[in-house]
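Every protein chain but one is kept in place in this view of the complex.
We just call them A, B and C in the order they show up, numbering each chain from 1.
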Amino acid sequence: MSNSIDDLLRQLREFRDERDWAQFHNSKYLALALSIEAAELNELFLWKKPEEANPERVQEELADVLLYAFQLADKYGWDILQLMQNKIEQNAEKYPADKARGSAQKYDELL
Amino acid sequence: MSNSIDDLLRQLREFRDERDWAQFHNSKYLALALSIEAAELNELFLWKKPEEANPERVQEELADVLLYAFQLADKYGWDILQLMQNKIEQNAEKYPADKARGSAQKYDELL
Amino acid sequence: MSNSIDDLLRQLREFRDERDWAQFHNSKYLALALSIEAAELNELFLWKKPEEANPERVQEELADVLLYAFQLADKYGWDILQLMQNKIEQNAEKYPADKARGSAQKYDELL
Partner (left out) sequence: MSNSIDDLLRQLREFRDERDWAQFHNSKYLALALSIEAAELNELFLWKKPEEANPERVQEELADVLLYAFQLADKYGWDILQLMQNKIEQNAEKYPADKARGSAQKYDELL
């Protein structure tokens, strides 16, 4: 059982090393693997309404995305919660609440 | 400062609600947004060697992927560490260490 | 002006060689570039209804996808219309009209 992000990262490194997969896991290939899993996640929604996607399958593909994302952060030695925290603050500047309210525009198209 | 996944999810909900963005954030659209961020992450490696990508930009795009992944899990009410843990166990069955060692084959192509 | 696929491929090779880009254009990198352009295409529809996407921008991103797709086929020396023709015939077998009518299911889920 993993009670923390650190536990989980430890398991992922062990999983990788038992299979001698570190040779494949450079940052570029991890990013590519992540985007392929992201597409498999999207395929579950293709031609469908959001609620028609199979939740069990969504959970599996989302997990694959997260596993590669965590491994990529780990590859660079980054703290996962910290990097997310930093981006939330950056996004708050790009999308001020009063300008972005109810708008689907990109930050460079906000009035 | 977010000291935990729960803190971070709380911030993300607040960020979304201050901007009245819940109307856009159905599961299908979150998955699509995630895959677009995944592509932006990959673009940083395009035509390049892994070590030539700008780490600061990689961190930002990876953060965007993670933020959408967390929001999608939150949309379904899933526990993020638990769903990753489940998938690690599932992958361990699909890729037995002795068969998968040093191989880049997909599980259905392992000898 | 390109009046044919062959004219267009000739221009693309010339464009590439004037910039000394053949060194980057292996099949793997062309496929990656293609998928990044596909994501940029999708971004134009993100959070929006189909008709809300800017047609001019859609045309540009779709063109980028097609340009990389043509270059990838050209890299392998394939005839573009022929490979599309082959796939239409393959799809016709996977999706028999009477079974697939009105259904968004994947071929392996058709009743």
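The rule is short, and it goes like this: contacts are C-beta pairs under 8 Å (C-beta built on N, C-alpha and C of every residue); 3 or more make two chains touch, one makes a residue touch a chain.
Since we're looking at a predicted model, the values are computed, not measured.
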{"item": "Touching residues (missing chain, whole complex) on chain C", "value": "1-5, 8, 11-12, 15, 18-21, 23-24, 26-29, 31-32, 34-35, 38-39, 41-42, 44-45, 48-51, 53, 55, 58-60, 62-67, 69-70, 72-73, 76, 78, 80-81, 83-88, 90-92, 95, 97, 100-104"}
{"item": "Interface residues of chain B (partner: the chain not displayed)", "value": "32, 35, 46-48, 104"}
{"item": "Footprint left on chain A by the chain that the document does not show", "value": "24, 29, 32-33, 35-36, 38-40, 42-43, 46-47"}
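Here is the rule we go by: only the chains that are shown with their structure count from here on.
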{"item": "Cα superposition angle of chain B on its copy chain C, in degrees to the nearest 5", "value": "180"}
{"item": "Mean-CA-position distance for chain C and chain B (Å)", "value": "26"}
{"item": "Computed distance of Cα centres, chain B from chain A, in Å", "value": "1"}
{"item": "In chain B, residues with contacts to at least two other chains", "value": "24, 29, 32, 35, 38-39, 42, 45"}
